[in-house]
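Pasting in a structure now, in structure tokens, and then I'll have a few things to ask.
Only one protein chain is missing; all other protein chains are in place.
Chain lettering (A, B and C) follows the sequence in which the chains are written, and residue indices restart at 1 in each chain.
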């Protein structure tokens, strides 16, 4: 039987044909109506063989789709394993077992608040948490180890307080600024986040459209669900995009990616330097285990399942040997400004200046890599005074990301010297819950907050913001209270307010 | 048909007449027995058109009453739209649908604790929270963004501890002092708060009577439910009142208000400088949404409802361009002392002295404007040492407001150099729950606490209070603990006290 | 009818006689089998008239007993109002209405843990909380205002950490020391607490016996339920007792008390200086309201009930004019060492030295007086370095009380320079729950802990303890965290441990 793709029209495979190949030693799967022999690929699959074997002999499209860009099979599976079209009418529709979790989720979707009820970025997250698929939620929301850095990222902003000035004319507020030479309407950008189709079937292009509408920059992720070209194609007019880059061990591939991006008009190359290996995210790992783990019976120590969540599955190509000595090479292959994403201490900011980088992003990768990495905003407060002391503050543009949820967070970062802030998850959540209208409203809410709070701090344009407007005395303290005196707390009888009238039970 | 108001006696409108005009394009409403054509006014209504349309063709008095001073319609709706009296007997009584929330509220009112069970200012708030209408509660109790400043305002007092002295003769305690030259019996004043009728049908005059009884000053709010003259008329004898002023874009209106207040005997002009735009208060916005949002069906991003709670509805006239250069003009139109209300850093206190202000209120507007604005008491601790260093401490009277709930809070403020403190919400809650007797008891409780605590700190008059009586080392630290180690806390098995005897279930 | 007490034998009153006098204008009560006419006394009753009127015409003994020392009626009610004996057989036994609260309490008493299950001082409190009468619990456990100082007192010890030394011979531990010249077996004393009979029908003499057994000093309270002489009579051998003194406005009474105490052998005069007026304790006030408030119907503001809990009821005699200039007089009327109890700052310790006091107790009255008064242990850390700097550390004995619950607390105080610590409530709770065996075990547990912890810190006698054994860097910080970001915390999805196997619901 010849499965050459030229004659598929007359000679389609049937579901029965494929179903015969359903074992570890002979494994076919159907994706987007075409069959593939993945037997030899099984041990190499970055996500582990188990998840493929679940679909051996069956249609795997639904599972495959959100976590593989369209060109994946062409790139990674030899053409000889492409078996050609399948007559999908002959493929047995899987009688899906009633899934009470999914039914509850659908019921929650039916009761979803309308978009106008979301008044801030946390609201979108609250809706997304209840309406997204559990595995998708786990992938987006998880962080490293105990997720302490994940939470510290936002919490750190709470240690910075304002010193507003009064009686300034704040009738007209201008929130626009420039980043790497591009004019933007407000000092945030959509930072790179992976696997957009987990949240929305259209993927990252939804963010492209939202960024266009609000005139902010989008950073295109290496690990997008959409292909790079799809995302660039979705941009309109002079819309500015940047490229986020995980550096491949194979520098030829890296060079091709960079130069293609430059040709397609990208205005900045953000090299991720805080992820030589993608982090362990236990929430994600547990979620994946729940999904594929039901047929695991053994409890022996030797047969440990090495699959570790979506993050690890997609990142094996990243080069952990990337180092400072590679920077000149990057400068030799592109004219785009080079920005290091993931810098975490002042020494490395100075080094970035010395090697000729145009910017750094102070970031801990959204709390997804090293737990107890400090927040970007805290590192910023360490960096800027030292740069000023050395007279280097104008040699580089400093960005931060991580934990930004309110316009007050953005204002604090700008007061401390950042050129702009990256926002990632909140837009993913808005997109997952409400699609483009969600992203639109999320950005509009930030703009409304920004205008309001600029006015209340007494500044009518972002260049007026400076360190005199913030009180950061508590910022660098990483305190934990003395563990509680359980016995003492248990015997304390807390004060209660006035009781309601007798005769009826009530709590006031 | 001629609806000229002169012939309404013989020619009243009927309910049916009005009911015909119940659409967006032809909208009449009845208020206090008179009909008005508000069709053209709909798009201009500061509270948004939706809330009016809910009552199109119907009697809107109950909704209208608490948030519009008596002279509103005369001021803002052209006389030609005043359609004259309605024969209210012909107006169909709306069969109110049974409202379980309201029924529960009435049941809670029936079980309300008696006044004597309120032992402190928080107790009134606890009662008000359960007995007020939800929208009124939301308006009074809400704050900006995450309400962090709202809570910090009281919490900041908890970081100040006493250093009492002993063995002073404290038999006779004199809590009286002067503010702006007026003698008062205790160093607090009733600060300006908007929309008093939301809590009590009589509105702000209840506070006037309470202030009289306890010989404290009342600050009259621009956004009162009662008219300014009603509040002044409610004062007795030499009762002192001040005017709180939101400055109108139209300075003629502002001038008229100021000069009228001066003529009526106001003894101080408090210009609000922390509210060029009234804040976003999400609790208030959500509450309003619940009220009018039921007929909202669309979830598109473009048709966003711009109505944003009571606060935004009533404040569109405020001039965001007000600036330091306007101060001389104020001095030119009045002889009243001028006090800036809402100063938040020492630089601006010094500037206020330089432009000839007689006072400042260190305030963040009760946490209703800029979240992460510092508390008044914290700013006070920043201000006074610097004024003393510059020898300016006697050039100006410093007040604070925000978060004052106990006499200890008042004493702390006076120790740190304040002349007096403003108290707002607690009296609103006392009034909402119990009317004038509530306000009376709230003030009496503060006086009792004040006398007690002056005695315990070892001071018999307020002029003895000074910085040596307080320990403020922790005041300026804005700490947040390291986020919790959830897994670790979950596995910790807290200590428990002795178990009761076996055989019977109990928790000790 | 002649009610002269001489002929009561033959001519006893009947219950019916008394029952006729049951109104506000004619009020008799029976106490310990004798009738009294308290009509004229009603308005003067420190606890308010209501509580007496509840028993008008009836037997009030049960209510009267625990809060009035035996000699009260003789002292305060004119002999003419002593109506003589009542034939108690004729007094109608009040059919007590079934009281579900009391029934539940009796059930809890039946299930009470056995004494051996109490392993520390908090355990006694846990048992007492569930088994004491609610009003008694409220009186013992309550503190001033928000009870923040009440809790800070123990919490402050948690900010002090040890720097133990190793490899010292700690086979034999000697915990004995001296206080004001008296040898004691361990450096704590039983400090004065009022109204012991609320917790145990025998009252303070139980503590006397416990103190004897463990060779520690008892301080006799002015406001004891037992009379002073009963408590002194309960002492055995050379048992040491001190006198706690509230100074009466009438100095003759005060002088008589002091000289009587000296004659009876008291070895120290502790003058309370932190209570010119006894504190407002809202828990106590609410508890009393619940007890007598049921017949209160009016909610008007003018008829406010002024009764304010047990504390206020018993303290009206205290002189708020007591001052430094009275100290020489005390020295003139007694040879006992004079100790000021309730000193709260270093300036006043120095002043106490200068006026010739032999000691001070750094104390805030167990958190019952001024809220936000600092803990004794914190004041100690302020006092001692300054005394050492001035070379005054040997001029005076410093004691502290408040919040001591563990031997580690005692050791910390001694390391910081205290001669000993006072412990009050814990022994009251032990007595209330288990009587003398409870007090005995509580003291023994402290001794066991003390020996253990001295050993572990590497000191074999109390004179070895010093500041080098403690780390107090966190002691003086009064921090409150930034108020929580409710929305953010709500959307965070906490990490969970491994799930149990599917098919069965469980939480791990």
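As a working rule, a residue touches a chain if its C-beta (ideal position, glycine included) is under 8 Å from a C-beta of that chain, and two chains touch if they have at least 3 such contacts.
Remember, it's a predicted structure, so these values are computed and weren't measured experimentally.
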Sole residue of A:150, A:170, A:235 or A:285 that reaches the chain not shown, by the stated touch rule: A:285
Of B:34, B:68 or B:154, the residue in touch with the unshown chain: B:154
Residue touching the undisplayed chain, where the options are B:24, B:183, B:325 or B:499: B:499
Residue among A:113, A:337, A:356 or A:385 that touches the chain left out of view: A:113
Chain C residues that touch the omitted chain in the full complex: 114-117, 119-120, 146-148, 150-152, 155-156, 158-171, 406, 408, 412, 434, 436-438, 440-441, 444, 448-449, 452-453, 455-457, 471, 473-474, 477-481, 486-487, 490-491, 497-501, 504, 506, 508
Chain A residues that touch the omitted chain in the full complex: 108, 110-114, 117-119, 122-123, 126-127, 130, 145-146, 148, 273-274, 276-277, 279-280, 282, 285-286, 289, 293, 296, 298-302, 304-305, 319-324, 326-327, 340, 342-345, 347-348, 369-374, 476-483, 485-488, 494-497
Missing-partner contacts on chain B, residue numbers: 120, 122-123, 125-126, 129, 137, 141, 146-147, 151, 154-155, 158-159, 282-283, 286, 290, 294, 405, 474, 479, 482, 485, 487-488, 490-493, 495-496, 498-499, 502
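By our rule, only the chains that are shown with their structure count from here on.
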Of all other chains, the one whose Cα centre sits farthest from chain C: A
Cα-centroid distance, chain B relative to chain C, in whole angstrom: 42
Of all residues in chain B, the ones touching two or more other chains: 114, 117, 119, 146, 148, 477-481, 486-487, 497
